[in-house]
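Pasting a structure below so you can have a look.
Note that one protein chain is taken out, while the other chains of the complex remain in position.
Here the chain labels run A and B in written order, and each chain numbers its own residues starting at 1.
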Amino acid sequence: MKYAFWPGCVSRGAAPELYTATKAVAEHIGMELVELEAAACTGAGIISDGDPYLQDVLNARTLAMASKLGLPLIDICSTCIGVHSLAVEKLENEEYRARINERLAPEGLEYTGDTKPRHLLWALFEDLEGDRLRSLIKRPLAELKLGPFYGCYILRPERVLGFAEHPHRRRSLESAIELVGASVVTYDGMTKCCGFPILTTNKRNSLAMAGGHVGEAKDSGADALVTPCPLCHLNLDAQQYDAARVVRRKLDLPILHLPQLIGLAMGIEPDKLGLDGHVVNTKPLLRKAGVR
Amino acid sequence: MLEHGVLIVGSGLAGMRAALEVSEDPDLDVALLTKVHPLRSHSGAAQGGIAASLNNSNDEDSWELHMYDTVKGADFLADQNAAEILAREAPENIFELEHWGCAFSRLENGLIAQRRFGGHTQPRAVYAADRTGHALLTVLFEQLFRRGVKVYSEWYALDLVLRDNVCQGVVVYDILTGQIDAIAAKAVLFATGGYGRAFQTTTNAAASTGDGIVMAYRAGIPLEDMEFVQFHPTGLQGSGILLSEAARGEGAHILNAEGRRFMEDYAPERMELAPRDIVARAEQTEIDEGRGVTDKKDSVFMDFSPIGEERIRYALPSVLHLARDFAGIDPLQAPVPIQPTAHYSMGGIPCDVDGMVRLKDQNDTPIVGFYAAGECSCVSVHGANRLGTNSLLEAVVFGRRAGRAIRTAVRDLAPTRIEEGDLQRAVAEVDRLLKGDGPERAGAIRQELREVMMIDCGVFRTRPQLENCLSTLKNLQERYQRIAIDDKGWQFNTDLVEAIELGHMLEYAEVIITGALAREESRGGHFRKDFPTRDDQRWHKHTLAYRTDDGPRLAYADVNMQPQYRDPFPLEERKY
Partner (left out) sequence: MPKQDFVIERYDPVTERSYEQQFTAEYEPGQTVLDCLNSIKWTQDGTLSFRWSCRHAICGSCAMKVNGRSMLACKTQVTDIVDRGDPIRVAPMGNQKVVKDLVVDISNFLDAFERAETWLQELPDQDPPSREYRTDKEEFDRWSHTATCIHCGACYSDCTVVAADPKFLGPAALAKAYRFVFDSRDSKKHERLEFLSEKHGIWDCTRCFMCIEACPKDVLPMDAIMELRTEAMREGITNNHGSRHSNAFRGGVRKRGRLDEATLPILSAGVRLGAIPELIGYTPGALRLLKSRKLIMAAKRHGANREGRRQVRRIFDEVEAEKARSAVDAEAFAAERSSALMAH
């Protein structure tokens, strides 16, 4: 199991604990991650506001870099997988792909359409042999009630995300929670937008969305949320106290990155998973889980 | 009591077009009343196109050819002065709609695209993919919004108030609150749509229950040519949902169980592009003679393969989706089972070419201040059978003309008044339905009505069938007096509205059957197996049915053979 690894900007920036946790889990499982250090930001659908073509060139470049290594591309961010998957779809248009490849030619890169990016969440269930994943769960988190929080781009648009071939992807996050032995708490907002994309343009709306979802999950009995998206994590965790003010209630709900959850259940120590780097304190949760 | 200078009832193409025309005069107070929001009107379901001799795809068309095709398609029952206006005024109406922003499909050169359609000898169907009605409805609503016309949305008209052949206004019911009220108006236009819901298999929306037609009938106005109902040959098996005639216009074939294009036996020249009544009868004959397809053998196949995938996707996207979503069949992969489905109501409220309702008696008595346009009216441009793409055109052309006529006439009309007693019938009926505690359910009666109308008053008719249909109907009318509804509340009571609509259906169905029983000939959409030929000697005339307590009383009126700008087209055998 060897992957071309795109860590995304946020795991190398404001959410370094995701990077730490991903590396720890990958090592534990035996996933070899070849980091694409020269790769660029996906543009996150924001560069494309003004420069859709530019964003496509940047993503074609990343896809081509993986292709050159002969490795499948792996993402650890819902936004990254969504933007990469949309780029793959657009680049099926041969005329458009040819135009974009001209921009990649100077470095000898070419995107030929043979790279299907995947998210770590999917790879866990699709790439590990047989029962291996289950056998690695050494510390079941049976005491915990966890709510999934997907992030839009790992769910929509369905047509680009391989849901037809891999129907389990629709509820992959619930599968992950079940895998670690915790119980799943469902709530309306779990598939909705966290609000992050408009945090800087319409802060009140953004925080109302984040606060609404966190509150709803809490009301449904969740001890914490799990997300495969560091941008959601930023809005749900890092902004949680501001969000609480907007929705006028106390929240204090820890938000876990997906690999932190998997790592915990595999017996990796919390400090190696960056669990001390969150805004919302995770210690009470860990105590409840019987980890400390 | 509410009051407006002009009240338009019905918000489809004809109603909105008329309202826009009246609103051109800023001094006039015009309001539009509709039981469904204007954007939900059934005009939006029209798919294939709107006819006009623009000559964008060829250079051989003319209004005269369009008129001829219309008259011939109508089996010569159309009034030729009206058919002439329809064809002559078509192009200017299309350009006007285009200038308002209508999303018509285009040719490579940027002009409006046109295609072939059944019964038209030239490619004159202007279209917006296969959602032409939707495109037109949308653009008219945009204009209505822009001009700020007052809309009573989800208000239901219950009664038309006439006094001495002068219209006073309308009794109305606010569906949201359940309040019964009246709107006095110097001029009232009915554009309330057709009556296809009385048939089991139909393309028509739930709203097409002939409300306006029945209100006029109850007010003493005769109904014209009600026995002429168009069965569209390409309804989806089972649901009857329309697959556009554009499919045949684009080149789809119709096949029987033997895989043969059986239209060569019925209309060897025009084949699948013969008019709808002819194709529907051909299908029904194939089905009746055991050459139907699927397990039920109740349908024939429409084969899309001659068109090609790219063109289907571009020109027939809705057909593609409708077959997939409502029949579970992908037309790109397999033929689609289709069957005749009740589609269009040729008959309706008699009116002249300016929409003014007239009794069409010896004096051609007008009803002052009362107008009709669109499918509920009978001008008559479609005679015994309407050609595809002429209905949207009729709605626009005659909606506009009626609007203009009203704009002029209303200045000279005296104020009208509605008295407490005028509300009486409606109040009593609503009260009866709300309080009824009999054993009958509206749903069951409606179901039986629709079944018997389809079987005994459908594509083919005979005297015994029609007599059976009439006696069944009489029984259903009686049972209707003993219904109970579940919803006794005032707010948004759709149970009540559906029951009132059923009362309308039971009323006009009787007119259809009675007219069909009397007309001992076959013409256009009306086919008597016991009188299989056209009989111009006896029946080249319009039916007029007056309401009496003993059922409809029939009278007849001449067909207009006096176009203004050319000689009339003489009667001839109708072959394709």
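Structure notes:
By definition in this document, a contact is a pair of C-beta atoms (placed from the backbone, for glycine too) under 8 Å apart; a residue touches a chain by one contact, two chains touch by 3 or more.
Remember, predicted model here, so these are calculated numbers, not experimental data.
Across the entire complex, contacts from the unshown chain go to A, B.
Touching the chain that is not shown, out of A:Ala4, A:Ala21 or A:Ala39: A:Ala39 (per the contact rule at the top). Touch with the chain that is not drawn comes from one residue among B:Glu60, B:Asp288 or B:Asp325, which is B:Asp325. For the options A:Lys90, A:His166 or A:Lys272, the residue in contact with the chain missing from this view is A:Lys90.
Among B:Arg131, B:Lys186, B:Arg461 or B:Arg574, only B:Arg131 touches the chain left out of the display. Note that of A:Pro117, A:Gly147, A:Gly195 or A:Gly215, the residue touching the chain absent from this view is A:Gly195.
Residues of subunit A in touch with the missing chain: 9-10, 12-16, 37-41, 43-58, 61, 86, 89-93, 96, 99, 103, 106-107, 152-153, 155-159, 188, 192-193, 195-198, 200-206, 208-209, 212, 238-239, 241-242, 245, 277-279. For subunit B, the residues in touch with the chain missing from this view are 36-37, 39-42, 44-45, 54, 94-95, 98-101, 103-106, 108-112, 128-129, 131, 134-135, 138-139, 142-143, 145-146, 176, 205-207, 238-239, 241-242, 318, 321-322, 325-328, 441-444, 446, 485-487, 489, 491-495.
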